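Structure below; questions to follow.
Note that this complex is displayed minus one protein chain, with the remaining chains in position.
Moving on to chain A:
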Amino acid sequence: MLGMANSLCYGEQGGADSGVEVGQETPTAGGAGFGLFSTDFKRNEDLKEMLESSKESLKLEAMKRVVGLIAKGKNASELFPAVVKNVANKNLELKKLVYVYLVRYAEEQQDLALLSISTFQRALKDPNQLIRASALRVLSSIRVPIIVPIMMLAIKEAASDLSPYVRKTAAHAIQKLYSLDADQKDHLIEVIEKLLKDKSTLVAGSVVMAFEEVCPDRIDLIHRNYRKLCNLLMDVEEWGQVVIISMLTRYARTQFISPWKEDGVFENSEKAFYESDEEKRKSAEETKPYAMDPDHRLLLRSTKPLLQSRNTAVVMSVAQLYWHLAPKHEVNIITKSLVRLLRSHREVQYIVLQNIATMSIQRKGMFEPFMKSFYVRSTDATHIKTLKLEILTNLANEANISTVLREFQTYVKSQDKAFAAATIQAIGRCATNISEITDTCLNGLVLLLSNRDETVVAESVVVIRKLLQTQPSEHSDIIKHMAKLFDNITVPMARASILWLIGEYCEHVPKIAPDVLRKMAKTFHNEEDIVKLQTVSLAAKLYLTNSKQTKLLTQYILNLGKYDQNYDIRDRTRFIRQLIVPSERGGALSKYARRILLAPKPAPVLQSAFKDRDRFQLGTLSHTLNSKATGYLELSDWPPMAPDQSVRNVEVAEAMKEWSPAVGKAKSSKSDDKFYSDSGEEEDEQAADSGSDEEGGSEGSTRTPAESENSETSEDSSQSEKSSDSGTGVKKTTTQKNKKLQQAKKPRKVSPSACSLPANRHIGDKRTAMQDVTGHVRSSLAFQVHVKPFLSCKLWCSVLAPSQVEEKPKKEVSLLDLDDFSPAAVTMTKSSILSPSVLSDLHGLSLAASSPAIQVSPVFVPVHTYELLHRMTGKGLAAQYHFSRQPCIYDDRMISVQLTFSNNGDHTLENIHISEKTSAGQNIHCFSPIECLEPEKSVTVSMGVDFNDSTQAASFQLCTKAEGFNVSIQPAVGELLLPVTMSEQDFSKEQGKLQGMNESSATIAMTPESITSQPLHRKVVNMANVGVVPSGQNNVHRFAAKLVSSGALVLVCVVQKDSGAQLTVNTEKTIIGSMLLRELQTVLSAP
């Protein structure tokens, strides 16, 4: 359309114009020439008139031509006043073109540009979001420093705009303003921080881009948005995905610990740079399974589907993410997708092949099955061919080398001689890498010496030389052969190589060497410089080894060299002469001549050009260029066991302040988490190994040195943690509650049964992380598949070791496991599950004066279920409830109860829900209604009940679509508790505070079999949801818990005696105390 429009308008313009056009087409790079300037000028006059006319169409026409000028790179700045007047024009196209012009020239005409600002300021208030957005877009694109405050204001306002589109524009504007005035950084970071919290997919990509540009080092801003970003990722537009993924890659490398250690041990082709950590911990780790941080897992899981993206950049960025973050055995999933990208455009191939080349050096196995995809086609561009060759060489191993060599044979014959030469080099590399084929390759290369093409021959000679250097003695016949070919070879490099070879190994070819020198003496003056240099060297070496035959020849050559035109050769000659021919003056060196000239030389290493590329993050510009590009952000190493203390302090504080389970958990404590869980697992295993239920110090003695070493490292980290913990301990609990409330408002994210109330940051983090994951991928089967084996492995451990409690008097760490979400989170069919939690002395944490109690996961979750509704009463609907003993996710004053509904009737039950709560004083968080329940099916939901620390039943009405049933949940006193743990000292201290009427005690007689049949603590944790406090004595068992609703401490102490036990319960809630005492008495005295 425009074409015609333009030509029409050119028609009006007449011949002069077309003349200009022709003139402009002349390809003089320096511009259209001076002569044309006047015509340009004239035309601009005419444009000015058009722009100032009152006719819209004329203005538009003029603007179109102006844009045409800009596109051609012509200067149209003098039209600025005329153009800027039209900025408020109603015509949309005209307006847009004016914007184009304005953005291009505002920088040069700052004063005039200010005329337009008020128009944009007005538009920023427009009710239409798109107009607001475009106004902000143009306003922020005008690079005039004077309007920085206006821009800042506009950005701040737009960042809280209701429309996500405007907020997106604001995110873009941040970068523009930052490049205009870097002093605004602090204010901009505030805006970024705000926008990072945005939940819109539109904004996410743009704000992360701004983050990367303005403050990529402020990783702390990401912590609480991390999960959200992971979860949104799928729905962000593709360009945003690339940016977010690359930011998250960097982020994860600072926050998680390496998942590579476990399998790193048997990977020989490991990267060198983390070898050191590996060695350091190898001993400790050999037995220790690695447990990935759930957030690390979340990132991997949420990016994986993007491998299927149509956007090659997205696929590549996911691939690099997996490469840099995934456990080694999982990286393979990116192979197929990368190979798929090879079908794309040439430029895409180029980048992808480069990355594959780097990967294939380290991990041959990844791409070996796809080797055929790297076969070279004659139609490939040269750089593609070279890269494919590189990859094929990297992939070659004993098994496939014959195929590779056969393929190489075809390439050697290629018409593209540069490529053929590259192939020869590749053969050389294969030959050095795979010793079995060295001889085959050498023979093949020798055959190539009779090739007609010079470059091929030359390259062969060079490669043969390198190969021979590795084992010269066995190959004197090849050297002879090459000497024979010498006359036919004309390529200087090849001739030089042969001369060097003969010189170096002249002792292997004593007869031929002097003859070659003789020939060289004849042709010396016709040779290239490089050949002359080698001739001089050869002469010198022969003079030293065989002076009888070559003395004269050498002198002749040295004389020739002395008067050569090239100063390098003259220098060399002079130097050699001084060195080998003893003279009266400086003879000192000549005795060492032999050692200097004939020193054994190390064989050259033939290695990939991509050898060191892995120092750059894959997929980056720097990787492609193999040099650091401006603005390249280094990918940090995995944090070691004990991360930098100061950094961690910031992070820990952050973690507390921002402790928020669903939105963004404090990523900062990742490394600690990881550490703890690691050790936790170790504990498990150890328990499993020893298979003992013994407690106390005996465990300490069985510890292996490696483990104690490990625990020492843990000490470090826990210590650093202590200090931070103590400061913020109080704040923590309150903020937690707030966050909890927030979270309760978003049941979407919450998995139905995995309720947990964190008291300890570590467990809390971990557990909620898991919850979040579960909640998010609840629908996906894949997750369950993934989790189940893990769980069952845990189960196995717990079966083997019924006692999960160990005491480690010398340790100061709370070792907790991440995986303690109740089995119900995944499956309800599990029988007795011991949650594998381990705890220990908590010396350090007692510094936190406010609360020595650290909440832990339940030691034991009984599977006992209680009947809520019998199927007869419920007309087919049966309901059972079960206390999952997990902190409730809805409110931390609630106890989480799992309800299992099963339909025993013969028709589908619809809309099962709680209709009214009949009992007063109890808060109930209902489960979300079950839409339908088919016959023979059952479903499990979770709800929260605040029993107010009483055993009074919570009654409510359970309704189906048709009917309602009055039911009630009766809590046992033991279920009103949440387990906590503390150090032994703290326990005694707390106990001291709860004397008098707060203490109730009893003596129980225990039958001998009741002592031996089950460990005592097992009975206790079965009955009540208490945590185990480590004890120094074998016969004293201490347990601690807190009441869910009031948070009051409940301390239980059992002192075992010969035939009985002294039982003490301390709590300020005396009723609960006495009830608990009674129950415990019954339980403990029972056989």
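By our rule, a contact is a pair of C-beta atoms (placed from the backbone, for glycine too) under 8 Å apart; a residue touches a chain by one contact, two chains touch by 3 or more; residues count from 1.
Heads up, the rule we're going with is that contacts and distances are computed from a predicted model.
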Hidden chain of the complex, named as in its UniProt record, picked from "Origin recognition complex subunit 5", "AP-3 complex subunit mu-2", "Protein YIPF" or "Multifunctional methyltransferase subunit TRM112-like protein": "AP-3 complex subunit mu-2"
Given A:K96, A:K551 or A:R570, the one touching the chain that is not displayed: A:K96
Hidden-chain contact residue, picked from the options A:A629, A:A1005, A:I1071 or A:A1086: A:A629
Touching residue (missing chain; options A:R122, A:K199 or A:K413): A:K413
Residue of A:A381, A:L552 or A:V863 in touch with the missing chain, whole complex considered: A:A381
Contact with the hidden chain (one of A:D46, A:E157, A:E237 or A:E1068): A:E237
Interface with the unshown chain - residue positions in chain A: 1-6, 8, 25, 27, 29, 56-57, 60, 64, 67-68, 70-73, 91-94, 96-97, 99-100, 104, 107, 128-131, 137, 140-141, 143, 163-165, 169, 172, 175-176, 179, 202, 206, 209, 234, 237-239, 242, 246, 305, 308-313, 315-317, 336-337, 339-340, 343, 345-348, 350-352, 372-373, 375, 377-379, 381-383, 407, 410, 413-415, 451-453, 619-622, 624-625, 627, 629-633, 779-782
